[in-house]
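Shown next, in structure tokens, is the structure this report addresses.
Missing here: one protein chain of the complex. Every other protein chain is in place.
In order of appearance the chains are A, B and C, and numbering begins at 1 in each one.
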Amino acid sequence: MKTVVIEHLARVEGHGGITVELEGDTVGSVRFDVFEGARLLEPLVRGKRYDEVAAILSRICSICSVAHSLTSLKATENAFEVRVSPQTELLRELLYRGESIESHALHLFLLALPDYLDYPSATALAADRPAAVLLGLRLKKLGNSIQEAIGGRAIHPVNAVPGGFGRAPAVEQLIELRNGLIEGVADAKAAIDLMASLPAADFCHSDTIYAALRANVDSYYAGDEVAVVSDGGQTIVPAADYRTLTNERSVPHSHARHSRFQGKPFMVGSLARLSVNPGRLSGSLAAPAARLDFRLPAGNPMDNNKAQALELAGDVERALEIIEQLLRARIRDEPPAPVHPRAATGTAITEAPRGLLIHSYTYDGEGRILSADVITPTALNAASLEAHLRQTVEQCAERDDAVIAKRLQMIARAYDPCISCSAHLVRRR
Amino acid sequence: MSKPRVGIFGLTGCAGDQLVILNCEDRLLDIVALIDVRDFLMASSENDAACPLDVALVEGAVASRRDAERLRAIRNRAKTLVALGTCAVWGGVAAMDRGADRRKLLEEVYGEAGLRYDAAPTQALHEVVKVDLNITGCPIEKDQFLAAIAHLLAGNTPIYPAYPVCTECRMLENNCLLIERGELCCGPITAAGCNARCPNLRIPCVGCRGPVADANASSLLATLEEKGLDRQRIAARLATFAPEGVAQRS
Amino acid sequence: MARIVRIFKMVEDNYLYTLRFLDDRLAYAFRHQPGQFLMLSVPGAGEMPISISSSPSRPEVLEICVRRVGRVTNALYRLHTNDVVGVRGPYGNGYPIQEMTGHDLLLAAGGLGMAPLRSLLWYALDHRDRFDNITLMYGAKRPDDMLFREELVSLVDRTDVNCLLTVDADPAGTWKNYIGLLPTLFGHAKIEPARTYAAVCGPPVVFKFILQKLLALGFPKNRILMSLERRMKCGVGKCGHCSIGYKYTCLHGPIFTYWDAINLPEMI
Partner (left out) sequence: MKILKLRKEKLDLFASVVQQFGEVHAPVEQDGKYVFKRLRRWSEARLEYDRTILPPKKYFLPPRETLFRYRPGEGFAPCSEGLDQRTILFGVHACDIYAINILDRVFAGKYNDPYYQARRRNIVIIGIDCSPDQHCFCRSMRADFVDHGFDLFFYDTGDYYQALVGTALGDDMVLASGSIFEAVDAADIDNYKRRSWNKRRAFQLEVEIRDLPEIFEMEYQSGIWEELGGRCLSCGSCSMVCPTCYCFDVADDVELGSLAGSRARTWDSCLFASHALVASGENFRGPRASRIKFRFYHKQRGFVAEYGRPSCVGCGRCISACPVNIDVVQVIERLRGVQDAGSR
């Protein structure tokens, strides 16, 4: 028996590794290990007041800190039945789009692109293909500029609070963002072209179950229902029943817990979102999708990269729309909606860049947290990732360690795992 | 002069400070042209995990035996070790409630499997190894990071403001949230350098940068208490990001 | 701007720099008094006050003696001859030479305190006829820590100056002068307080012990001249850092009398 070990997975956020045991041609165990230290933020947040929770739990992860903040705020607002203004909704979605643009650009250009072109890093790639890297950096910066203007900071937003925002962005700031986004449209198009020019990565096929929020409005950063789709059809899970979806269990090799739906692993993220909402591909994304030769149902997890590129283009477009809308509606500096704490439970599910993110809190009458439950996309993906890693090895004709290792890493990266996220979960008793 | 060899590492944290480095979009390629990045797992798959380093930038806190071992190994390789971000400098949010029984919490979170995990009470880097330079912030401020790199390349130790967030807040001419709205603002004891991001948006400072060297936490606590805020709540708030640091300074 | 024309290591971490202005006109125009200082910049690192160690009686050279302690001093240390630094000044009041003329002089320094006093010392020796008895007392930790050692040891045999050098300890056993703390040198000098001006400089302990001694001897308070050190950012009485009570070290000092010290709280 031999093992293929990827000791410390590079170009991902957080600490994880992959171990595969091979017995001749049969694949033994395949493990995605997470050895990110356990920060235990959920139990530590117990006793904190409702207005402190988002700032603490956004620290679960930097790349999806906006998603964590906003999901946290929504969970709290759901518990206290706070109704935020339409302007707040728009600003929040804009903030989400900013994060998504930044995150997808970071993943596609700095983390994944080097794989396709056989470079160890984006900076090494920059020596030969500066234009490609600069394109990615520009898009990434565009996303950050939105997060800075709306969230007050590119990482761990400070401006979003229960009920709304500390201060609305000034009209001049929005105009500046708009100008940036107008340039971003061309860049996003160039990103699609670049993706279309990459060598195909096709070494793992399977029927995958996808789970994502069902978008009934333009905004799909938040919703009430999760749809789980497979070739066998669609199941709808209401937000409050999120446990039937996650059904988590701890596994000894990992600090991440694994989720299964009706006993089967499922995938969340860009690819899942498009699979659940194929309608998104019919509008302005139809042409880019054709350029990328992107078709549903996707049987190849590597297609998640293509899906991200499509979303990137869609996000830039949608962000522009939102800004126009805010400007037309004459954005005002409005105070956050009033919050009246009470003893209650609130759950919120949103689409973080990497997929479904769930925060669920129970508060006491004074607005202090009694228990917090956070379920992150990387944790939801863990079982699916392991399954795809196994299939990758199984479907690999060459029994060459280097080839296997490279493919395994590409699959793992295509999931865009955010390992520090995955380690911070709490099981509610 | 040969380029300084640099390693960028993350222990347990949110990777936000490494992300700040990647967020220096306009300067990223300039930086990598000036330094020789040998070890940066988050951005490269070709790393030299053993070479001696002129500068090691380490983010995150020490939350496991594995972290502690890695940190010691980094220390042995590096001439200058820089703690990057509040977690590295102060322990960060995960250092709250150090007294709590970790095993119990682990079991609660991960079930029985949790008891086998490698987990230890969260510590700041300086509690484990000698740290040469601290760049605080949750996350660090991009401008400060760039200035620090520029100064280090020029051979100087970077300088940081030795005053609290209030000073910056006043320079920006904000209304004071603590005085005028009686809010629990940590500005008076929190190290400046963020340009009062939160109060500038009418949001009380949560102290994410850790205490200023000269913090008078006990006086702030007393003042807030006079304003009718609950003592326990104030103490917990002040100690969210740098629990031990604030305790030492009150 | 001035060029570093010579760097001489005096003792570990203490270097003597000889500077020359890039602009000749500036070089001619620069005239200082013993006890004055200049503001020296190392671009990129910052600016700092440094006493002028050379005497105005030797205008060919402009010398400063710098100890490596922090940002700017370390940046200076990394420079080489021919490198350029920024210089402004001279600033400060300097010693009241006119008033001191015709009197005895007692120069008492500890450690780095010799840096400003050296200017006065050579000024007095170069204008020997203007002063009566001149006594120098200088103490260092060890012989290897003594600034301007060769130069000062060569004064020991001169008859026109009573040069008393002491070290706290002499581990190598080669020191031929006194061993003991600075105040013990008073036992070897004949000082007549009534006709003497005392110039004192050194770390706070030096001030403490020398002042006690001088007062016990009956020195008039306004003839005890102290050269003080304070944090300085501008050198011209604006930035506020060097203020002591209502005086600015950079404008009204760095030379203060003991009478000033009584009036200005927290001076010593």
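In this text, contacts are C-beta pairs under 8 Å (C-beta built on N, C-alpha and C of every residue); 3 or more make two chains touch, one makes a residue touch a chain.
Predicted model only: the values in this text are computed from it and were never measured.
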{"item": "Touched by the hidden chain, restricted to displayed chains", "value": "B, C"}
{"item": "Contact footprint on chain C, counting only the chain that is left out", "value": "1, 41, 43-47, 69-70, 73, 84, 86, 203-204, 229-231, 233-234, 236-241, 243-247, 251, 265-266"}
{"item": "Touch residues of chain B, complete complex, unshown partner", "value": "27, 30-31, 33-34, 146-147, 149-151, 153-154, 156, 159, 162-164, 166-167, 170-171, 173-176, 178-180, 187-189, 202, 213-214, 216, 219-220, 223"}
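Just so it is clear, only the chains that are shown with their structure count from here on.
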{"item": "Geometric centre distance via CA averages, chain C-chain B, whole Å", "value": "43"}
{"item": "Inter-chain centre distance, chain A versus chain B - centres from mean C-alpha coordinates, in Å", "value": "25"}
{"item": "Residues of chain A whose C-beta touches two or more other chains", "value": "none"}
{"item": "Sites on chain B at which at least two other chains make contact", "value": "none"}
{"item": "Touching residues on chain B, where the partner in the complex is chain C", "value": "154-157, 159"}
{"item": "Contacting residues of chain C [partner chain B, same complex]", "value": "44-45, 71, 74-75, 78"}
{"item": "Chain A contact footprint on chain B (complex, rising order)", "value": "10-20, 22-23, 25-26, 28-29, 32, 37, 40-47, 60-64, 66-67, 92-94, 96-97, 100, 102, 105-106, 108-114, 116-119, 122, 138-139, 142, 197-198, 200-203, 206, 208, 233, 236-237, 240"}
